[in-house]
Structures are given as structure tokens and as C-alpha cells.
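What follows is a single structure, and I will ask about it in a moment.
Removed: one protein chain of the complex. Kept in place: all other protein chains.
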Amino acid sequence: MKDFRILNSRAPRIDAFDKVTGKAIFVDDIKRPNMLYGAILHSPLAHAKILNIDTSTAEKLPGVKKVVTSKEAGNVRWGVSPARYDENIFCIDKVKYVGDEIAAVAAVDLETAREAVELIKVDYEELPIVLDGLKAMDEGKPQIHPKYPRNTSAEVHWHFGDIEKGRAESDYIRTDSLSSKMQDAAFMEPQSMIAEYDQNGYLTLTSSTQAPHYVQRTLAMALKIPLHKVRVIKPYVGGGFGPKAACSTAELATCLLAIQTGKPVKLIFEREQVFLHSRARHQFFHKMTTGVKKDGTLMFLDHEAILDGGAYTSFGIATVYYAASLLGGPYRLKNMKYDGYRVITNKPACGAQRGHGAVIARACFEMQLDRIARELKLDPIELRLKNVMSTGEVTCNELNMSSLGMRECLEAVRDKSGWQDKRKRSEKGKGIGASCGFFVSGAGYPIYRSTTFHCTIVTKLNDVGGTVTVYSGSAEIGQGSDTMLAMITAEVLGIPLDAVHVLSGDTELTVDLGAYSSRTTLMTGNAAKEAAEDLKRKILEVIADKMDVSIDSLDFKDGLLYVDGGVGDIGELRREYRKEHLGFKDLPSETHLTFLEASRLAFLEKGSLVGTGKYKPPPLGGSFKGATVGTSPAFGCSAQIAEVQVDRETGNITVNKVTGAHDCGFAINRTQVEGQMQGSISMGLGEALMEEIKYDSCGRIVNANLAEYKIPTSLDMPELDAIIVESNEPNGPFGAKEVGEGAIMPTIPAIINAVYDATDLEVDELPLTPERIRSYIKKQKNNS
Amino acid sequence: MKKHITLNVNGKDHELLVEDNRLLVDVIREDLHLTGTKKGCGIGDCGVCTVLMDGVPTFSCLVLAIQASGSEIVTIEGISDGNDLHPLQQAFIDHGAVQCGFCTSGMILSSLALLNKNPSPTEKDIRKALSGNLCRCTGYQKIVDAVLAAAEIMRAEG
Partner (left out) sequence: MVLPRFEVIEPKTISEVCIELARLKNSNVRLLAGGTDLFVDIRKKILPEHLPRCSGCPPESNDPQVPMKPPEFLISLSRINELKGIYVDESTISIGAMTTITELTESDIIGKYLGALAQGADSLGSPLVRNRGTIGGNIANARPAADTFIPAVALEGTICVSSSDGNREIPADSFAEGPGQTVLKKNEFITHLIFEKYRNKYGSAYQKLANRKALEISTISVGAFLLLSDDLKGIEKARIALGAVGPTPILATNAMNYLQGKEHAESIFNEASKLAAKDAKPITDHRSSREYRLEMVEVITKRVLDFALKRALKRN
């Protein structure tokens, strides 16, 4: 392993100081002069025609500056994917879910804005409601969208290889099902935004977003403002996890209010609105039929899935593909068939959430593998090791495993957790289960058709020398991307970490598709590496010329210049630096010339020095329909082992420990990688055991708060052992690839499999609440 | 209808004129411009608005400003001295206990109250003390590590 000065360390985050002192500024901490406050009118009904909207009383309320409806917003269609632009800013002729946005108000304070919203009168004509995702496609069901007959907004039919051949060659075939519920990302910072529109028609939105770039494009398109007159800035963001990766109605409405009033408008979601508006995890219904040879070799997978995604498509068109494409690995599978349906119902819309459509699908498949293992009398890990792909192999759906440390991850968790011994024990109620998973390290293609670079970086040397600033449109949302950019830049330039500043999250800086599909380390990291190398070369060119040596003999390390590995003849250069610093005390006096001096001299010679970098993946994947979804320049993979205790009388499951290993290619920052693993496991544990959005028969969310929508507390999380595996990804900067989403893949199935080990229960519905476990136990008793 | 109150925040008295229905969290953030205390749910479920009120971790989103008159309030801004951080803050940085940072202020203050009461907490004690402060990013492991480390340092410093 190369001797890195900064990379692969446990360097503290560059923004941690601001966060622990309360200095870090989030959207709601920002105030502008003459700022107005926005509030939104939501539909109380799940499905109804809008007959009339009367805003006259609301407009007359003192302190109200503007009320807007579809009259002002117009009828431009927008959404996430151009293939499915199915939303307007405000409902025009009908509402499609409880919470659907009808109007917005800007007023001098929040109290007035909220009061005005209550004064808007809307006349509805009710329509029959469709709530059951499994029945939404049935004949005779009311059609919610004019564009989607049978309430199906996307349909996928894939067939790779030949499953009939696979079926014929299988010794054992079984079918299993797993369904889940709609879930929420439950980040701690609710969506928050401030919109400003200046005298020249330039719109600026400051928003708690993960994807300033996509938000910028949607604002421009839906509000009909030229793209170059729209700027989106993200300050510190309190978590994203997917729902913040696309533009929202609230952002559009807030901008519209700013345009109409000419004043800054702030809008902050209450927690209930986070549940109503976040496009979070779909509800999945998976049915998988898998065939194996009696030695455990996988022969085929026949997979059917229905995704209930609520009232609009959002990311759903990608979700329905992800639900199948990432089953092509990490095991060798030649024959895979998939029929997937993304349906529309009268519920809040769903989009992308950590791991996207692959999470529940992975859970179903890994759950099935354990049942196969039991039938074949094989150790579940042995079964997996038998089928695991190797680096360089390509899946049946043309995903290239350019690096795949899956075997290493499995062996690491098996050995660290004491798997063999724990499986032999039979303590009442205790169980241990394993699982694998993997995810893209950045989507291979942007959401809209374009040949754009996925990210660009500009790294500028401070004109006085000594420090550099990395300009990036990328989105630090807590995952540590700013620190990653600083570390890569510092390593390449050979300077201390605190000599690198990062300015990010602003569309005016550079292009970056945003923090989604776990792309930032590989993609933006690559661009940053290129920019740093470019800048370094420009600085060293000047020094090489001045010293009359070859540029290849020069390098920086720890902020010092090395000439052929030594000090070199730097007297002249130092004198030049000192000449323009008369009167300064504490000038550099190290034996080596410092980066400070060298870079300043470079400026004096060339003027402002800038390095640029860019990244775009090569064309990836096959040429079949939907082939782009699931492609990536690399795939991060993960294995986890969960140890549980089941109380058979109450059904309560306690997870006592999770041992996880994740192949991130190369850990830019070891602490950060572990943190992402542990955070992923906590979200997976919550989704496995306690998270579900509950609806009543009117389509209203019953538990739109953090007391009744349960995410794990510190008492619910067990000890988490995080092991880093490094397979050295050729397409990643220094071999690095993702960890942010791959590490959630094994968690739910590891817990399901541990429960299976403890109780022999074959579950088919998530979350595994105590009551659900009890009903499985009772069914088991009745069957025996 | 406004009332005159005196809020003692981070050792300093502030004379304020506030409506009866103003919440402590809003007065701290808007009137005193101390934005380190965050708002996450408004109804006492998440803990990001935690402040210390007479040493007791309290969600400022469910306390009226007038109820806090006469109490000593400590926010995240009040536990460090310039660039000299409290051992808890330093430990959070050193142990990777911070990701998005939104829960951090509340976590640190709840931890501080625990360590003031119990200088040698077990991991279970820490998890229980922090069970009202939700975090979605870290999975809590490194937060617990940081509090254990800070406790050790604080015991050594006496």
C-alpha cells in the first residue's frame, strides 16, 4: 500500500468544529431583510375534483402579501424523469392525495401565513379513492392520472438468458414473497427553503437539498426562467437519504411567491409535512421463484414485483428498474426474468430512498437463499460463497463488476462474528443470520438525457499562496463529501488538510448531479483528483523552470517541496519570496522550500492559478430498454451478520449485534466509512423492525410524526462492528468507491435470516413488528 | 399581549418583551440569534431542540419563553470558550460522532447533563440518557464512543 499522508486516515471532518459549536448554518438559521414567510394549502381529501378555489378572504387578511394557485403557477408539467413529467406546481383540476398542494401564501410572519391558508375556500367533488397498490391495476378501478391507464405509470419486462432452460436444469425450485410498507427517510432537518428574486430577474433558492443541479433545472423549466438565471445553493443540510434529491412542489411554490412579491420568502416544513411531501421509500410486493442445483449453484430467478408509489411517479420510473437490475449480482446468475409494475394510488408519492428500489428486493432474495440453504443442508454463507462473482465478471444484465470484494466481506464477517460457533449453539430464542448486497457507485446516466459531465471541479490557488479552494457543485449532506474532496486534494497537492478549503453546493460554482445513487466519492472525487493534479502541475512547472530542473524531479509532501527527494537549491527562490514580505516576522524557515512560498512564486509568474477536473462515466450497460438503470462505473458491496433474540411470547425482536463488512474500494477516510456503515445499519434495522407509514381508509397518514413513525433510538441500536474491505476499484479515485447506500442492503435480510435461525419462521411481510411475529408463531403452531 | 421576561442564557441576562405564546426555541433562535439550537419536529419527539434548563435537558420547542423566565438556560453556544472546546465537543469531533450535525447540539447537551450527574456512565447509561435524542445518520455507535471518551478525559481533569 502506498504511503499516504492524508488518505486512508481518520482525519476529523473539516466541518465538525462548526457543527459541534452550533456555528453551522442551516436554511432556517438564515434571515434576510424584508423576508416573508410561506405556507401551503393542502388537500384534506385523497381524490377529488377541484370545483372552485376562493382566495379572496385570504388575500384581504392584513399582512398577507400574495396568494398563489395554479392561476399564477401555470400548467407546465414537471417531475423527476422527463419520460414521466406528471405533476403541476399546484393542482389544477383535481387533487390526488391527502396533502396535495393547491395554493400557497406569503405573509409578513408565519402566524399570518398559516391563518391565511385557513381562509382559502375550496369546493371539492369527491372521487372514489384507490389505496390498495395490489388492486390499483384491476379492471374498473378509477383512473387517477389521465396519462396512466390501469394506474400503471411504468412497466418493465426483462428476460436475460433463458429461464426455462434454467428451470429445467434446477434440482430444487422454490417461490417466496416479501412485501413491505411505505417508509420515510426521517432525516432530522425538515425540508427548508428561502427564495429570492432580484431586480434583473435572477432567482436564487437556498434550500436543504441533496441535488442543487436537478432543482435548478426543474425550477427553470417549470417557472419558465432561463437556466442561467436560476441559482440553487445548499448550506449545511441535516440529512437527505433520497427524498431531497429532486425538486419539490414546495420549492417551486416558494420561488413563485418570491417572484410575485419581489421579496425573499422562507418556507420551513413542519414534521407532518415531511411525511406528506417527501418522496421516500415505495411499498414493494415481491414474488421470486429461484432454482438451484443440489450443490447450491443458482440456475434462474423469475421475479415479479408491484411497487405502490402513491400519486405521482417521481423517481418511480427508476425505482421499478432498480428493483430488479441489482439482483443480477453479486452472485452468478445467467437467467433472470423480471416483470415489474409501478402503480399509482391516492397516497403521498414515493421516490428514492437510500438503496432505492434494490433494498426490499435484496431482502427477499437473500431471505430466499437461506431457505434454499436449509433445504439443501448447506451453511448459508457457504451457499453464498459458492455463487459469488469475481472481479471482472459481468452480470446477465450487463453490469460490470470492475472490483468486487464480496467474498472478502463474507469471510470477514463470518470470521469476526464467530459465526460457526454461534450457529452450533441453540440458546432459546437466539439466532444468527447473514446476508449480502451491493449497490451502484453513482448512476451511470443522469436523470435527464444529456452528454453533460456528471461533475466538474475548479480548484484555485489562493493568490497569496499556501492554501487552495475547491469549488464544487456537489452536495455535502452529512455523508462527508466535502471532507473527501479536501482529503483527495490535500493528498495530491502534498499539503496539510487544513490548507484546503471547500466551497460546495452552489450551482454557480460547477456542475454536479448531486448526492444520490452514492456517486460523490467516485465521481466527484475523480474530478477533484484531476483538478488537483492539474493545479499541482501548473505550480511545479513554474518552479521547475525557475530551478532549471525537470518537473518530474519535483514533488510536494506535507507542504514542503522535494527536489529529487531532497532539499534542492532553493536559496534564490526563498530570497524572491522574502523580498516581498519585508517587515513580516515568522517567515518560512524550513530547510525545504514550502508550498506557501512555491505557490506564491507561481502566482507571481502566472497570475491566478486554477486546476480543473471533470468526470463522466463511459457508456455503460446494454442496449435493452431500461438498461441504463443499475449501471455504474463501480459497485460497492456489503455483507452483514445479525444476532437476534426473539421473545416468542410477545414477538419482540432484540438485535444484539450486527457485524458488517463493506468493500468501499479504498477508504478515503476510515472513520467516515465506518460511520456510513453504522448509519446504514440503523436505517435498515428500523425498516426491518419498526418503520411503516400507516394510512386510514380516507388516505390520511395516521402516524405523521416521529413518535408514531418509529426510527431506532440509541437504546434500540446494538453494538455495531464495522469492517472495511478494500478491493481497489480501478475506476475510482485511489481505488475508492461507494459506501453510503451499499451498506444498507444486507441489513434487513440479515435480521430476517437471524429470526429464521432463531424461530424457523418464514416471514413474508415487513416490518417485523412484535404483533406480526406473534401471528407467524401462531400460524407455525397451528401447522405443526 | 406581551410580557416582560428575563432570560438567563449562557450566563448572560436578556431583557425581552415576548408574546405569551412564543416558544423558548424561537426566542433563543430569533430574538437572541443563537441558532445552534435546532428545530426538527416542533412537538417533542426528536430532541434536536434540547437545551439545559437549570442543568436539566429540556426540549425548548415545548416550553414557553415566559415559563423559562428565571431559569438558567445553556445552549450549545455556551459550553465552549472561543476556540477552546468542551471535552465533549472535542470528543465528538475526534470520534466521528458528527455527520449531518443537526442532532449534534442536542446530543452534546444531553450528554453533558449525564456526565454532570454521573461521571462514570456505562454504555447502557449513555444510551438511555440519549434515548430522547434521535439521530438518523450515525447509528449512535460513534456518539456513544465519544461520550465514553469524554467521560474519561473529564474524570482525569477532575
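Each chain gets a letter, A and B, in the order it is written, and its residues are counted from 1.
In this text, a residue touches a chain if its C-beta (ideal position, glycine included) is under 8 Å from a C-beta of that chain, and two chains touch if they have at least 3 such contacts.
The model shown is predicted, which means the values in this text are computed figures rather than measured ones.
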Option from A:Ile6, A:Val27 or A:Leu45 whose C-beta touches the chain left out: A:Leu45
Touch criterion as defined above, residue of B:Val74, B:Ala129 or B:Ala150 at the omitted chain: B:Ala129
Contact residue for the chain not shown (choose from A:Asn703, A:Asn728 or A:Gln780): A:Asn703
Touch criterion as defined above, residue of A:Asp663, A:Asp716 or A:Glu729 at the omitted chain: A:Asp716
Those residues of subunit B which, in the complete complex, touch the missing chain: 1, 3, 19-21, 23, 42-45, 47, 50, 56-59, 61-64, 66-67, 110, 128-133
Residues in subunit A touching the chain absent from view: 41-42, 44-46, 48, 98-99, 110-111, 114, 118, 124, 126-129, 131, 270, 272-273, 276, 649-650, 652, 689-690, 694, 696-700, 702-703, 706-708, 710, 712-716, 769-771, 774-775
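Here, only the chains that are shown with their structure count from here on.
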Whole-Å separation of chain centres (CA-atom averages), subunit A against subunit B: 29
Residue numbers on subunit A that touch subunit B, as the complex places them: 10, 12-13, 15-26, 28-29, 31, 185-190, 236-239, 241, 268, 270-271, 477-480, 671-672, 674-675, 678-683, 705-707, 711-715, 717, 719-720, 722
Residues on subunit B engaged by subunit A in the complex (per definition of touch): 29-30, 34-43, 45-46, 48, 75-77, 80, 85, 89, 92-96, 98-105, 108, 126-128, 130-144
